[in-house]
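Missing here is one protein chain; the remaining ones are kept as they sit in the complex.
Chains: A, B, C and D, in written order; residue numbering restarts at 1 for each.
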Amino acid sequence: MRDYTIFIPEFVAAGGAVLIIALELIWPRIRRDILATLTVLVSLGWIGASLAYIGMGDNNFQGLIQVDNFTTFFRILAGGIIAVVAIMSATYMRDRAKTASEYYGLLLVAGIGMVYMAAARELITAYISLELLSFSLYILVGYLKRDALSSEASLKYILLGAFSSAFLLYGISLIYGITQTTYYDGIADALLARSGDTDAAAVVGFMLILTGVGFKVSAAPFHMWAPDAYEGAPIPITAFLSTLSKAAGFALILRLFTSAIQVDAVEWRWAVALLSAATMVVGNLMAIQQTNLKRLVAYSSIGQVGYMLVVVAAIGYGDPEVGRDASSALLLHIVGYVVSTLALFTAITAIYNRTGDDSIPGLRGLAETQPFLALVIVVSLFSFAGLPFFAGFATKLFMFQSSTTDGLLWLIALAVVNSFVSLYYYLMILRQMYLFDPPEGAARWRLNPVMWCMGAALIGATIAIGVYPGPFFEAAAHATEPLYQQGADLLVQR
Amino acid sequence: MVPLENYLVLSAILFSLGVYGVLARRNAVLVLMSVELMLNAVSMNFIAFSAYLDPSRITGVIFAVFIITVAAAEVGLALAIVIRLFRNRATVNVDEAAILKW
Amino acid sequence: MATEVLWWIFAVAIVGVSAGVVFSRSVIHSAIFLILSMVGVGAMYLLLMVEFLAIVQLLIYGGAVTVLILLALMLTRMGAGGAAQKVDGPQMPFALLAGGGILAILVGVAVSTSWPGDVDDQPTGISIELISEKLFQDFGAPFVIASALLLVALVGAIILARQEDAD
Amino acid sequence: MTITEHAYLLAAIPAGMFLLLALLGRYLPRGGDYLGVLATGTSFGLMIAVVANYVQNRGGLGGAFQHGLEAQEFPAWTNSIEWSTVGDFVLRMGIYVDPITVLMLGVITTVALMVNIFSIGYMKGEPRYYWFFAVLQLFVASMLMLVLADNLLLLLISWELVGVCSFLLIGFYWEKRSATEAAKKAFITTRVGDVGLFIGVVLLGKAAGTFNIQDVIHAAQEGHIGSTYLFVSMMFLFLGAMGKSAQVPFHVWLPDAMEGPTPVSALIHAATMVVAGVYLTARMLPAFEVAGDMMLIITLVGLVTALLTGFIALAQTDIKKVLAYSTVGQLGFMFVALGSGAPEAAMFHLMTHAFFKALLFLGSGSVIHATHHHQEMDELGGLWKKMPITATTFLIGSLALAGVFPLAGFWSKDEILHSTLDWGGGWAFILLAFAAVLTAFYTTRLFVRTFLGKPKDQHIYEHTHESSFVMTGPLLFLCLLAIVSGFVVFQDVGKAIGFPGGITEFIFVEHPHVFHIDWALAGTSIAIGVIGIFSAGWMYWGGSTVRSTKLAEWQPGLYDMITNKFYFDEMYQYGIDRGLLGFSFIVSWFDRYVVNDTGVDGSAQITKYSGSVLKYAQTGKVPNYAMGVAIGVITLAVVGLAVRG
Partner (left out) sequence: MDYDEAQGYVVLSTLCMPLLAALIILFIPGSKKMAIRYVSLIAATAMLGLSIYIFTAYQVAGAGIQMELQWPWVENVGFLGEDGITLHLGVDGISALLVLLNGIVSFAATIVSWKIDFRPKDFFILFWVLVGGVYGTFFSFDLFFWFFFYELAVVPLYLLIGVWGSTRKEYGAMKLTLMLVGGSVLIWIGIFAVFHEANIGTFSLPALYEAAENGAFSTNFQRTFFPFFVVGCGVLAALWPFHTWSPDGHMSAPTAVSMVHAGVLMKLGAFGIIRLGIQLLPEGAAFWMPGLMVLGVIGAVYGATAALTQRDFKLISGYSSVSHMGYVIMGLATMNDVGVTGAVLQMFSHGVMTALVFLLIGALYDQAHTRDLKDYGGIAKIMPAWVVFYTVAGLANVGLPGLSGFTAEFHIFVGTFHSYPLFGGLAIFAAALAAGYMLRMFSIVFFGPTNPRWADLKDLRPLEAMGAVTLLAAIVLMGVWWAPFTDRVAATVTHLPGVIGIA
């Protein structure tokens, strides 16, 4: 059944992207702010269009693409992230790039890539969507053409991205060899029926797939591109990378790991747990050493990936109920993490626009010169660290709690210890802002009202999730429902 | 008759050579070429699987088509970035493109 | 029988030229070896009786991609000083180990697994009609996304490689 | 309802006065000293009422007093309320009045009143005048509460409170470093004993299931408490008594406590607080008796103290220090009596000692006041002419202390000597008698060198004058008591003042001891006094120290020991400096460098360090990163295949 109506939101987005690019071609002197505003409008339209699909039944496109609550969740997330990043970028890109239309267009395209990663129920579609997202990101990371760092970051990203894609594809080919299909459901059926002779191919296939998706979400030891890419990228793109790209990776993982290869969890779950442990340890230990804010956030987000992978491991270790609960908690956590990260980057962008300095010592005395931004940074960092009042506390607690299974308690403990280590470097940032006086001659400055409002809204959301997580959690639970409805039969068989 | 394993082994060799190339070579373009080699190996894998095991649905062949497409696009984009880097830094040596570290 | 002999000839050749790609001292030689490798793989596709893919391989890889690579090599050619640089990085020995490790794993997997459905132990010819049907009917959606992907790559290549006043 | 049931009022009134004076004293004219006198005076009056009430009721028991009454027939008033409850652990607070209490009330209120009056003169013009009186009231209140307490907990509370008052008053002249140090020393030394007491109280309370003193004693007597357990807990209890009563080896604080104003020395460090240990031991004596060898220990402690401090007192040159050591020695006498199972003798001596020692202290205070704070015997001498009243009363006090017939000290000391004979036979008697000789000796030395002979410092001598009546009045009153209070030992005297049987029968319950003079013993006592007095007189008459110097040359080692107080202070100082403070430094060092720097900071450093090592993997080079991916893939795959088998 080819029901093209389920793509309407992406038509909106893609159309918007084309429109934005075309506008600048037609009218090269158009104000960049208008492009940003347009992007925001398009993403809002995208969200609006997506809302119509909430709770709609079976919206399957040829078994390839499934538009359900899960997809809708990521549509809304994508739209939201893009809107915020676009606002963030307005001033930043105006000052630094000659043309901006492609930039905004690519943001939208990347969002589309993410949505289809979440929606795909077939490996080719998932792979192509993943590459769509990746390509957009490669370009966006290197968008500051005359900035050597930007180009270097982009090069590293694309070379390593392609390298890891090859591994992913090889893994997929092995799985294909065993199952002769690329549909998730088909893979699941075939894996369920497979004989023991195919174990070697299955195991190596899973590991290679894990490598590929691990690279996308920057799990150690596949994480090494991330800090460099984050540091070299334009600041809003760093925000974009650490939110949308990670969320997309987990969208793909959730879809794939809860259905297609869930049945063979015993083969890969230990590896996920191992990756999770390595990732959180590496991310947090390395973050301690950083002096550049973006780089620090990169490592900290690697640490966060480690925590999120706990859920994936739990999907492997627990029964379907644990998997469902953990997945919904993961979605909730992603929301909290995204909101906090965006808040942090709103502040960093605003500061960078003002001072041109993205090092941690550059924040010196921020509490004096721009207390609001200091507050925004504190809120987001504390949210990362999982301190109460802020999203991270509730979401992390829910995430770990729902992932607690007998076999994984050690990992949970490690995760909690790691989030404690992370507090150290967050406090180092706080120290610069609050404990030190601003550098000589630094005066109090006013913040662009748009940025102010956005910062306020984001920390408002962070606090709302932290204090009253109920509705968000419910939404997340609704979003994960379809994952387990479809896989239910399989799970029973397993 | 040529058994399936032959193709798979050949593909594995190609893939490994590609891996070696990525790890060993310093020229960004050569690294890219090594990646192409790896993707080629994967395509061959898919097609071999498709031809031997799945001739009716041929999903592997389709996948190979997409891989070739993506690979081509990737090369184009990557080369643009290499050229970009060359303009900025006058080097295509990946070991020298290491300002971002630690 | 003839197929087998052909196969072995091609196989050895492909391995040889591919090794040339990664071991050659000269960048240009590597590029030429790459073309040869692509062509060899295309020939393999013929042996697998997937003619369409063989053609695609030749056209896209053998033609477009390598030309692009050669172009890039020329654009980024070093001055006289650059040529003296070593081609391999310092971790070359480890790269050999890693490549060998991966080879061992993949070969082991390929050999040790008994692939399900491998009944008659020979490839079945795949017609171009079937491919087009599958590609445009069953996998239309990824096809559309792939087109978007190409567009993105195009746009990206243009904006990144475009000469600007400051360059 | 009788006044005795409300005897807590005795304590409550001074306590209230303390609050008043402490808060408002500085705004009152003359610092409210009259209020202090008023409060203690009221307590004194109430004491009279309590005694009267007690005597009346006791008289009412059978109309005429008979010897050999059973214990329970001696009236004792109790009055208590429930204080707190934790589960089944109920605490009651209340008072218990029996003869010992009555005696203690009498001693405390009398001396306190005298000291209060005396202080008006003595402390005149001192800074913080009101504060002195305030703390004095608090002390009186706590001390009265201590003797009234019907349970060990309240006793412990009061016990510590008197300690604090002592601390505050010793350190009254806190501008002087020595006073501060002395206060600290007093508090900490007694605190060590107090901790013992605390343990003892808790242990006894645990074993008896109650803190009520009578119940505890009962439990001990009935054998409800295991013998070792009882011995240990009574030992701890006795530690507290030793600390408070400055028995060897806790005696070091009392001489130093003389840094406090002299009225304080008279009240706290002679008459009342320091006898708390004696009181406690007497109060708990039935339990001590059944607690293994406790009685022997008590005797030995008393004997050692009496002898040791007797020797030390020989060589002291500070008037007050001589008196202080004498006090310690006399307390030793009392403990010997207690150890000999004669609490009535101990309490009797406690009473007479309180009067004549308070007299002596106040007398010395009068001297010190008159000479503007000169209290070294080497600077005084020949004061008799200048201050006759002080000298006369001091002489009588000295004679009483030396045990001269028929002054108070004679009777009580005689009783103690008697009790040792009854109990342990010869050795304790001989040693104690020797200590008594020493007492007579140093007392005489003190008097001779201070009041007789020629003035050693003419300047001081000339500025000396007799004290005012507010100071001499209490001297005279106490002098009177020092003369007559010994007579209460006679049954007839007792009958005349309301308690037939004399003090010895009044005091104790279980083994009423009928007083009759043993003339042989009395003769010995008299001889002891005479020997001591005359040998001292021979040595020091006319202010000469020639003979004593010769003595010192003859036995320099012994002389050194004595002048250096047997090196107790030095030993303690060494122990504290090298032992305790050394240990403290070690602990501090350990805390800083091992627990904190190594344990806490160290783990942080390790974390940071591992980060700094790890970060060099992030070389910035694509091939290295790719190598990371490759290694990851290989590891995962190999492990995966291996796990799978």
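In this section, a contact is a pair of C-beta atoms (placed from the backbone, for glycine too) under 8 Å apart; a residue touches a chain by one contact, two chains touch by 3 or more.
Fair warning: this is a prediction, and the values are worked out from it, not measured in the lab.
> Based on the whole assembly, the unshown chain contacts which displayed chains?
It touches the following shown chains in the full complex: A, D.
> Among A:18, A:442 or A:477, choose the residue that contacts the chain missing from this document, as touch is defined above.
Answering carefully, the residue with contact to the hidden chain is A:477.
> For the chain left off this view, which of A:198, A:211, A:402 or A:462 is in contact with it?
Residue touching the chain left out of view: A:402.
> Of D:153, D:387 or D:460, which one is in contact with the hidden chain?
The missing chain is touched by D:153.
> In the complete complex, the non-displayed chain touches which residues of chain D?
On the chain D side, contact with the omitted chain comes from 83-89, 153, 156-161, 164, 167, 171, 174-177, 179-181, 183-184, 187-188, 191-192, 195, 198-199, 202-203, 205-206, 209, 580-581, 583-585, 587-588, 591, 595-596, 599-601, 604.
> For chain A, which positions touch the chain that isn't shown here?
Touch with the absent chain occurs at residues 322, 324-326, 328-329, 332, 367, 382, 387-389, 393, 397-398, 400-402, 404-406, 409, 412-413, 416-417, 419-420, 423-424, 427, 430-431, 434-435, 468-470, 473-474, 476-477.
Assume only the chains that are shown with their structure count from here on.
> Pick the pair with more C-beta contacts: B-D or A-D?
A-D
> Please compute the C-alpha centroid of chain A, do the same for chain D, then give the distance between them in whole Å.
Between these chains, centre-to-centre, one finds 77 Å.
> Using the average of all C-alpha atoms in each chain as its centre, how far is it in Å between chain A and chain C?
Using C-alpha averages as centres, the distance is 31 Å.
> What is the distance in Å between the mean C-alpha positions of chain C and chain D?
102
> Mark out which residues of chain A touch at least two other chains, giving numbers and ranges.
Answer for chain A, listing residues that touch two or more other chains: 124, 128, 131, 135, 138-139, 142, 145-146, 154-156, 159, 163, 170, 174, 177, 180, 199-200, 204, 227-228, 289.
> Where in chain B do residues touch two or more other chains at once?
8, 15, 18-19, 22-26, 28, 31-32, 49, 53-54, 57, 59, 62, 66, 70, 73-74, 77, 81-82, 84, 94-95, 97-102
> Which residues of chain D touch chain C in their complex?
Spelled out, the residues of chain D in touch with chain C are 621, 623-624, 627, 630-631, 633-634, 637-638, 641.
> Could you pull out which chain C residues touch chain B in their complex?
By the definition above, chain C touches chain B via 3-4, 7, 11, 14-15, 18-19, 21-22, 27, 30-31, 34, 37-38, 41, 44-45, 47-50, 53, 56-57, 60-61, 64-65, 68-69, 71-73, 75-76, 78, 82, 85-92, 94-96, 98-100, 102-103, 106-107, 110-111, 115-118, 121-126, 130-131, 134-135, 138-139, 142, 146, 149-150, 152-154, 156-158, 160-161, 167.
> Can you check the complex and tell me which residues of chain A touch chain B?
123-124, 127-128, 131, 135, 138-139, 142, 145-149, 151-156, 158-159, 162-163, 165-166, 169-170, 172-174, 176-177, 180-182, 227-228, 231-232, 289
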